[in-house]
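So the structure is just underneath, and the comments pick up after that.
A protein chain is absent from this complex, but the other protein chains hold their places.
Just so it is clear, A, B, C and D label the chains in written order, and each chain counts residues from 1 on its own.
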Amino acid sequence: MDIATIGGLILGFVLIVWGILQGSNIGAFIDVGSVIIVIGGAFAALFVSYPLPQVLTFGSVGSKSFQNAPFEVGKIIEKVIELANVARREGLLALEEAVSEIKDDFLQKGVMLIVDGTDPELVKNILETEVANIEDRHGTNKGMFENMGSLFPAFGMVGTLIGLVAMLQNLSDPSAIGPAMAVALLTTFYGSLFANLIFNPIATKLDYKSKNEMLVKQVMIEGLLSIQAGENPRIIEEKLKAFLPPKMRKSIGTQEAEENNG
Amino acid sequence: MDIATIGGLILGFVLIVWGILQGSNIGAFIDVGSVIIVIGGAFAALFVSYPLPQVLTFGSVGSKSFQNAPFEVGKIIEKVIELANVARREGLLALEEAVSEIKDDFLQKGVMLIVDGTDPELVKNILETEVANIEDRHGTNKGMFENMGSLFPAFGMVGTLIGLVAMLQNLSDPSAIGPAMAVALLTTFYGSLFANLIFNPIATKLDYKSKNEMLVKQVMIEGLLSIQAGENPRIIEEKLKAFLPPKMRKSIGTQEAEENNG
Amino acid sequence: MDIATIGGLILGFVLIVWGILQGSNIGAFIDVGSVIIVIGGAFAALFVSYPLPQVLTFGSVGSKSFQNAPFEVGKIIEKVIELANVARREGLLALEEAVSEIKDDFLQKGVMLIVDGTDPELVKNILETEVANIEDRHGTNKGMFENMGSLFPAFGMVGTLIGLVAMLQNLSDPSAIGPAMAVALLTTFYGSLFANLIFNPIATKLDYKSKNEMLVKQVMIEGLLSIQAGENPRIIEEKLKAFLPPKMRKSIGTQEAEENNG
Amino acid sequence: MDIATIGGLILGFVLIVWGILQGSNIGAFIDVGSVIIVIGGAFAALFVSYPLPQVLTFGSVGSKSFQNAPFEVGKIIEKVIELANVARREGLLALEEAVSEIKDDFLQKGVMLIVDGTDPELVKNILETEVANIEDRHGTNKGMFENMGSLFPAFGMVGTLIGLVAMLQNLSDPSAIGPAMAVALLTTFYGSLFANLIFNPIATKLDYKSKNEMLVKQVMIEGLLSIQAGENPRIIEEKLKAFLPPKMRKSIGTQEAEENNG
Partner (left out) sequence: MDIATIGGLILGFVLIVWGILQGSNIGAFIDVGSVIIVIGGAFAALFVSYPLPQVLTFGSVGSKSFQNAPFEVGKIIEKVIELANVARREGLLALEEAVSEIKDDFLQKGVMLIVDGTDPELVKNILETEVANIEDRHGTNKGMFENMGSLFPAFGMVGTLIGLVAMLQNLSDPSAIGPAMAVALLTTFYGSLFANLIFNPIATKLDYKSKNEMLVKQVMIEGLLSIQAGENPRIIEEKLKAFLPPKMRKSIGTQEAEENNG
């Protein structure tokens, strides 16, 4: 569970509610019609923007921003070094037994390719193709949220224009102007709030998590190719540690690598 | 038929109409002059932006966002593996018979080049040149819709300025100000709505479909070059599956690869 | 003559005039002082932005968006294949006679380099350097129009601010407020209209034409190097057709390649 | 201490306070609720945007913009040349003694790799991987401040919308409208001021410092590889000076290289 995502959303909404209560009441800021126009309009545009199967991933993609990364890079480096030691001592075929203990599918697949005696150039080609395609798919997924981050303010403005036009065509009752304009502004308020508290930040977090996953995959590829090339585990460790920030390097190789990279 | 595009457009317009009916009537939001200024102005600028033959493709390019992708990548991988098996068993020349069954022109052309005994380097050069040029043309096509996505709000604002200037020069009748301003805002409303519900989303969908097509083409090139190099069909399968998301890989090689990648 | 550019500009201005006449009169939208501030201010900033010799090309660069491309890629491919056939049959030196019939300077220069027996690596180096520098100059030229596309709205806003400040400092006559504000808005109107109907679209068209020219040049380089390498004209045709969209390929090699790519 | 950062912040706030005092009083510009909405909202969105461990670095990352660069590139070049001379005269192993005097961890690590007789290709690989990963982490860090630079104005606008809606729903007391609107505008004021005086400038400074650090690291790598290759110290000096602006080159090799690059 990524507590920052949930905590941030709760904190944000509590603050906004608190801010509203300073000078008004919550009821004045809830208008079902306005909510429908902004959310409905933005999702309608999302359907035009992406094919149905992609749109249907919206929820599961978004939920990734609430999950912690399954593997942190420090642990993966330790695992790769462990595999390198096995391969060094007992040969590449000995890795077959270790495969079942590997929890990451990508690393497991890479080890299988090595055990099968696949040509190193082909191992590299397959693993890098896979990473490039994962990165592309992540980019598309993030793109949905970035799109929502600009569609929400846009439909907020569309809703406000609808409210303003309706109000301006009927100015006979001056006392109705204020409340009508207040309602008209609500869609802009919703659009701006949802874009800046939910969609844009989630797009940023998906990007962060994707980059972290790409780093982990890069470490795996570098490690796997080094293992296949029969390099010294100490040298592999040196190579892989270069991917880490200095203060995370010390714990590698010990059992204390417990810090959460979240 | 890409039901998301049509469904999204219908949903969007129904919601907007519903929103209008909450506080006003449809008649108040229809002003033929405003429609003409926004749509006419944006298309006039489109003519200045692109040569006539390119502008004339506007409709057919846009219609692509209503169509499903003709081939999904999973099926193409199966087809390539099938061809690889034929080539493996019966030699490259045996592919000639298979050519007529291939529905995709690009794959067909690639197989023909192999059957003709074209130099591998030249096959690669020709196919990659073609893909790069398709990508460029897609980029230009998408660019037209992105341009419309910024021209519509721009001419919406131009229309509103025309309305405001006309209104401000004749403030003698206070009761006319509201309705005049309402009409002035309509062009901004049209510009914003059309840009955000139609043109920008269609540009996004064209981009999505183009990337998907490029992926399919990349798989074909990789597969064709592997077939020509006489690689083992199992290895080709492994290579091509790396282009797919994990959950789509399982169905390859079976007859159950029915999921729509649309 | 690029009729789309002229037609689009005429259509755009006719529509705007028509829109103005719906609720006002042309006189109300013409204010010489406002025109001078917007156009003068934007050109003043253009002088600060570019050296004089570059600014002096503004007219001739802009006029390119009114001209058709001198050569379309289909014709160039035919010409290159024709040259390839001559070279194949009669040797590279026989191209010397063909040089005078080539209307494009770049292609002519390339053929001359081949006839002179220049080293293939050097031919490639010279032609690619030239293309890269043409592309850079096109980018700068287009940049002038993009700059104007943002300077016009900017000086439109500066003009409106001047008008608003003047108006606000003298509110004693309420009946003068409306007309004064109308005049203040005119500069924003001019800035927005000229940017979106003239400068941004012309920048887009220059970009389109530049890309098209780069494609033609790329085809020429590919063709020239193939001719010099003594490749089979049929293979050269195959290579160069990969630059074309499928439906334009059929006419190559026949005399019916008349479609206007302009 | 980077006095420009502190000086700029102090100067900026003093100027703003002075500006306020010209026509109003400070009390009118302080509204605790508004401060909480803007700062709280932006930080809430920051939590949604980044995982907790990354958000927790916010303070230490920001504080880097208040520190001078620990090493300036001129001094590093002198140090590398000194090491090159040692290696030239006494052999690569003699560098071991010099290691303890090197204050920069990266340079120290590089020298250790050389002393250990690591393969030059591997030294390059390790050092470049490390630099690429430092650059990525710097990019993420800078991204947090850039995000804040757009979140602050966004929540400023959200706050203003809350204030406007509250005000518009209760227009019965005309004398309250002005002050209510003044308070509503305060959040926009805070958002705009903090973004443009604090967050965007700090993001720019972090970017500047990161580029400077990357330059230093590039010089170190170039120098280390040249030392390992046994190149002449005079040639190494020539190579490394090419990284410097001309006027900084003269002092290299003398004891007068005191100018502060901070």
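A few remarks follow.
Here, a contact is a pair of C-beta atoms (placed from the backbone, for glycine too) under 8 Å apart; a residue touches a chain by one contact, two chains touch by 3 or more.
Because the structure is a prediction, the values reported are computed rather than measured.
For the omitted chain, the shown partners it touches in the full complex are C, D.
If you put the hidden chain back, the residue from C:69, C:157, C:214 or C:248 that touches it is C:157. When the full complex is taken into account, the listed residue touching the unshown chain is C:41, out of C:8, C:41 or C:223.
From the set D:38, D:87, D:161 or D:244, the residue in touch with the chain omitted from the display is D:244, counting the whole complex. Mapped onto chain C, the footprint of the missing chain covers residues 33, 36-37, 40-41, 43-55, 105, 113, 118, 122, 125-127, 129-130, 133-134, 136-137, 140, 143, 147, 151, 154-155, 157-159, 161-171, 180, 183. Residues of chain D that touch the chain left out of the display are 2-5, 7-9, 11-12, 15-16, 18-20, 22-24, 28-29, 65, 68-69, 175, 177-179, 181-182, 185-186, 188-189, 192-193, 195-198, 200-202, 204-205, 208-209, 211, 215, 222, 235, 238-239, 242-246, 259-262.
In this section, only the chains that are shown with their structure count from here on.
Note on connectivity: the fewest steps through touching chains from chain A to chain D is 1.
With angles rounded to a multiple of 5, the C-alpha fit of chain C against chain D returns 145 degrees of rotation.
Centre-to-centre separation of chain A and chain C, using mean CA positions: 41 Å.
Touching two or more other chains at once is no residue of chain B.
Arrangement of the chains shown, judged by which pairs touch: a linear chain-to-chain path with two open ends.
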